[in-house]
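Left out: one protein chain. Kept in place: all the others.
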Amino acid sequence: MKHELLVAGFGGQGVLSMGMTLAYAGMVEGKEISWMPSYGPEMRGGTANCIVIVSDAKISSPIIAAFDTVVALNQPSLDKFEGAVRKGGLLIYESTNIIKPPTRTDITIVPVAAAEEALKLKNSRTMNMIILGAFLERTHVVETGAIMQALAKVLPERYHNLLPLNETALKRGFELAARVAA
Amino acid sequence: MKHELLVAGFGGQGVLSMGMTLAYAGMVEGKEISWMPSYGPEMRGGTANCIVIVSDAKISSPIIAAFDTVVALNQPSLDKFEGAVRKGGLLIYESTNIIKPPTRTDITIVPVAAAEEALKLKNSRTMNMIILGAFLERTHVVETGAIMQALAKVLPERYHNLLPLNETALKRGFELAARVAA
Amino acid sequence: MDTVQVDPIAEGLECVYARPADTLTETRLHYCPGCGHGVVHRVLMEIVEELGIQDQTIGVAPVGCSVFAYHYMNIDMQEAAHGRASAVATAVKRLHPDRYVFSYQGDGDLAAIGTAETIHTANRGENILMVFINNAIYGMTGGQMAPTTLLGMKTSTSPGGRTIETSGYPLKISEMIALLPGVAYVTRQSVHTPNAVRHLKKALLHAFRYQKEKKGTCLVEVVSNCPSGWKMTPGEANEWLEKNMFPLYPPGDIKVPHS
Amino acid sequence: MDTVQVDPIAEGLECVYARPADTLTETRLHYCPGCGHGVVHRVLMEIVEELGIQDQTIGVAPVGCSVFAYHYMNIDMQEAAHGRASAVATAVKRLHPDRYVFSYQGDGDLAAIGTAETIHTANRGENILMVFINNAIYGMTGGQMAPTTLLGMKTSTSPGGRTIETSGYPLKISEMIALLPGVAYVTRQSVHTPNAVRHLKKALLHAFRYQKEKKGTCLVEVVSNCPSGWKMTPGEANEWLEKNMFPLYPPGDIKVPHS
Amino acid sequence: MARGSVTLSIETCKGCSLCVEACPQESLALSPEINTQGYHYAVLVKDNCTGCINCALVCPDAVITVYRENKKKGKVPVATISNVARDISVTIDDERK
Amino acid sequence: MARGSVTLSIETCKGCSLCVEACPQESLALSPEINTQGYHYAVLVKDNCTGCINCALVCPDAVITVYRENKKKGKVPVATISNVARDISVTIDDERK
Amino acid sequence: MTVSTAELMKGNEALAEAAIRAGCQAYFGYPITPQSEILEYLADEGRRRGMIVLQAESEVASINMVYGGAGAGARVMTSSSSPGISLMQEGISYIAAAQLPCLIVNVSRGGPGLGTIQPSQGDYFQATKGGGHGDYRLIVLAPSSVQEMADFVYDAFDLADKYRNPVMILADGALGQMMEKVAFRDYNPKEHTPAKPWATTGKPRSRERNIITSLFIEPEKMEQINIRLQEKYAVIREKEVRSECFMTDDAEYGIVAYGLAARVAQGAVEIARSHGIRAGLLRPITLYPYPSDAVRALAERVRGILVVEMNAGQMVEDVRLAVEGRVPVTFAGRMGGIIPSPDEVFAALENLTTQDVALHAETY
Partner (left out) sequence: MTVSTAELMKGNEALAEAAIRAGCQAYFGYPITPQSEILEYLADEGRRRGMIVLQAESEVASINMVYGGAGAGARVMTSSSSPGISLMQEGISYIAAAQLPCLIVNVSRGGPGLGTIQPSQGDYFQATKGGGHGDYRLIVLAPSSVQEMADFVYDAFDLADKYRNPVMILADGALGQMMEKVAFRDYNPKEHTPAKPWATTGKPRSRERNIITSLFIEPEKMEQINIRLQEKYAVIREKEVRSECFMTDDAEYGIVAYGLAARVAQGAVEIARSHGIRAGLLRPITLYPYPSDAVRALAERVRGILVVEMNAGQMVEDVRLAVEGRVPVTFAGRMGGIIPSPDEVFAALENLTTQDVALHAETY
């Protein structure tokens, strides 16, 4: 098994940490991992993205041009990376922020209104967990349990009270994705 | 015709300018010239030397290991460069300063008491002209007239009153060298 | 919350402030929200526009957050290597003595890696303006300690707060430079309030005039913020600045030319 | 002229001055006749010898005429790149805080190419001694202008005399450095008379003591001569020094530690 | 009617709030909406602007244009020029003029 | 007999004359002879040396050793140590002693 | 955070952690993207664990502090990225000449000039041929994974001490920024750090003074120093060459690539194999000493060699020097901070296999 994922969005949307959570979860499951951020003059806003590869075997190139899955959290990211999904691959996008939806027909497209759902959870930062849930529902790259263990690792101690909320968010994501016709 | 000369002595003895005068004289006679100083941390005393090549044809290497003539103005220079005279070549040394005379037998050796003679001329700076005279007497690399023209060029205007004295010194050198058995 | 919709011109109002249209380009500034760099850029360009010297002004950008200054300032500009803006400006000015030449530099650029160039440019009395943005941190590279970082201040390379033992004292380079006889004018300003901006503009105008009068080197230090590096909101940052930076870096003139 | 031949010991006289035999090597100094470097070397090594700290002292030589200082000083030494002696000394001291560490630098080395290192070493308050030989010229390379060259002074790169317009002002770096809070002691001395040498020795002793007491950076400037670069006899040079250098570089303490 | 007004360029605003804080009239606020850069941009929310230009002075992104009643009904100043320099006696005479 | 005397190392002297100029007794002069480095070296020419060590202090080449009558006939000091430090109250106590 | 089992870490952090574990006593450096995490990690974790960590005023100061620290007998290091490394060239030449052991890390980015902060291999020549003046060589190690970012730190310090020679780890921004699993090896610095009787630590009566210098004003002496350096380099060339092969045994076509580019090239080899093309990869691990013998051996087996670099073609010269015209050598690279994709490399490989590439083909 090898899954190659790109997550892209605004700087503040938790793009890098969503990728990192998945990477840690892969670690928990004993998989090979590579997490590659697109780093820029970081302090400034603008877009950010990262490539995460989770694999049973050693990973050769951590940089690739086409992905099994692309997650796009804002319009510029969608515009830029829609074409980078492999034929037959998966495109998940945050449908509250994105007004111009993707147009490809040779891939699976899953819109997730994660921002809206996060508002319902009263914590906008859960948005990326919702998306991650949706991603897992579709790909089963790692188990939810591994994600929760990863989160315990990624989140500083003082935020561990948020773990249950994140678990809820993850599940919401599962549900939302399951609702979209495959 | 090609003549390869090394002049060596203390920093203050006019080693470099003696070589330069010869070089300019060569120019005056339309010859090819190369003047190569051994430059070191210059400000300090110690020894100095220069290689002068005067030739009818274009000069290839301005750096050589063996010379037609070596002029040594102090003991360390003599000790260091006695061996650098080509077999059959010429070694001129300043015999007032040098107590341990050269020992080679396969070259012509011309001691010149130039310092002593310079005192007689009441100008210790004429010492190198005396030596140059001796050198020319033996080698005729350039004409005395060319040397005088060169001096007019090398010496700043304000010292041109010294030209006659230098001419005298040059002639003394001629005489001293002529006196040494060839 | 309702927004008020007015067409001021239709209402008979007259425009009393607009961005300098000739000297500021349309390009969106890449700075973080609330960053003082933008204000200083704008004020500088207002002056160039108001004095009508766009064609006579040559700027030198540093390496630092303001590395892209030439994307925004609509004048001829050179982008210097980190710390060397004043050396670059020196050459430009020597070759074009009739031009207004300024360098624009951060504290890492001007007061760390560029210390030698800064001091010798000033010591030669090069007839240029150095605009020095002191935000007490390396913004561009992600919030490391600068020579001007305050004691106790936490940065990514002084995670426990700057200590004298490890990193020495905050460097008051403007005061040092003011000692040099070739230096005409040294002043310290800020941009954290409307009035501070007014004063900065005045100081920069002085500096341009002194350059015209060939008085020597002018240095305008701007005590500025770095909301990202300081990990504060822009508003908090400006408050913090006044409370913590001003005691060590008090605003005001440090040296003015004789008459 | 007859020389007096005496055997002082046979005459019952006792030795009251001899070169420091342990800390100065036998090697002939390569300096020009009359050059002040030799005196400063000797005085430094007298101190190391008298204090019995040969095994605790590490020196850093510059690039300049004193590049060979380690041929003469019989202590562990490093030869730094031009201008970087204080950076080298910083590292040595940080790794061996219980050692006495000094750098020995000329004006080109310390005040031109090494300006950034000099200032930041001092600003960090590195607990070292910087011995700064100010002879207002680049001796080693044949007499070029230094940052400290006087106005009007002729050197090989200011053949018509140093002018403000082309080269700016003589740099009084000791005064600048004294401003820095990390700096404990800054003094300006000379070696052109026996009494000046006595004072220098005293100043250096102070500096070693302050280092022991971890007071911070000490800088001892020695206004010195360069007979070769100045194109004077040593005697003339020392006179010229007093007459021309002292007005700008007056001898005496510039900063002393509290208590 | 207000004595002054401002216009703000939605897309260049970064929502730093400095103008909001600088406004003595509390005329400005951040919009709950975001622009295409993802920022909550500043908007005029009260009709009490005096045209004091404080907001424009502190805005790092040159977002704001300020208008004011013209009391001395003279010629309308060129819109691109800040009036800050008016307070200031310093000028440079340009030889070319 | 003189109250003091000096010895000079001919080969290390560079004939700079600074000692000659520093000597208040005019006891020193440069020799007309040169050493193997080509320098006219300094020599003692008058028997009036007081052992004031001025010459040794200014000599850049550490050429000179100075001797003096021992007034307080105590123990003879170690010959390698300059007495300059004697005037000076500054000392560093060495922990190892 | 003294980890011992595998951790997920950024390359920069893994390198910094390994430096602490390798007994590095002092770090001197100046921030620059994409490697500031090294300084940041050490300023935090390193200081906590007793390391001297000094943020210098510049890269020039940093490298000269490294000189001083190494000369004083300590294990010391600096790190920077391309422009900062350029500023260190004088200091590096001094360190090499004075034969001081130390570690210099270049997490390089796209040049020339200020360029970009994206990963690049544009500093190969500078690292391997000597960007500074004079005849000297660094030992250059090129990691290609986060694990090697850590592992090579120990090797670097050991080699530095063994040969009294500066060692460079030449990585790139991607290796510095990416996260992978890393495990830290058991390593006791005490067992690995030789005595340094030549260091300036204060001269006791019992020994001659120690001098650290690179100045030998008499050319005869300086030539002797150079000869000794060259002899040392000859030993290093004989003993310390490292490279790695991937599927070269039966390869008809060889790729030579190092660092991150080797990872990409390995991806291309996998693609090629899936297309039935028998490709193999030779990865130089030491860039100096260069694995010329391995390249030559490869050239004797294959029908053509493709060199892949994230630059305009630099290592390709060393490959051609080893191949000496035996088989065609072609080059594929991306510049200015762009990482080629495995597909691109595969396309270049296909080109080599299908086109009628003339012998001695120019690489550009």
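Note that the chains take the letters A, B, C, D, E, F and G in the order they are written out, and that residue 1 is the start of every chain.
We adopt the following convention: a residue touches a chain if its C-beta (ideal position, glycine included) is under 8 Å from a C-beta of that chain, and two chains touch if they have at least 3 such contacts.
None of the values given here were measured: they were computed from a predicted structure.
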### Summary
Missing chain -> touching shown chains B, C, D, G
### Summary
From D:167, D:190, D:211 or D:228, the answer for touching the chain not displayed is D:167
### Query
Among the options G:86, G:144 or G:330, which residue touches the chain absent from this view?
G:86
### Summary
On chain G, the omitted chain is touched by residues 60, 82-87, 89-90, 93-94, 96-98, 108, 110-118, 120, 122-123, 125-126, 129-136, 213-227, 229-230, 234, 311-312, 314, 317, 320-321, 324-326, 334-338, 360, 364
### Task
Name, in rising order, the residues on chain D that touch the hidden chain in the full complex.
63, 67, 79, 81-83, 108, 112-113, 115, 138, 140-142, 144-145, 147, 156-160, 166-167
### Task
Extract the touching residues of chain B with respect to the undisplayed chain.
20, 23-24, 27, 32-37, 39-42, 59-66
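Following the convention adopted for this analysis, only the chains that are shown with their structure count from here on.
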### Task
Between C-G and D-F, name the chain pair that shares the greater number of C-beta pairs in contact.
D-F
### Query
Computing the C-alpha centre of each chain, which chain sits at the greatest distance from chain C?
B
### Message
Suppose each chain is reduced to the average of its Cα coordinates; what separation in Å results between chain A and chain G?
### Response
34
#### Entry: Gap in Å, rounded to a whole number, between the CA centres of chain E and chain C
21
### Task
Would you mind listing the residues of chain F that make contact with two or more other chains?
14, 37, 39
### Task
Would you mind listing the residues of chain B that make contact with two or more other chains?
41, 45-46
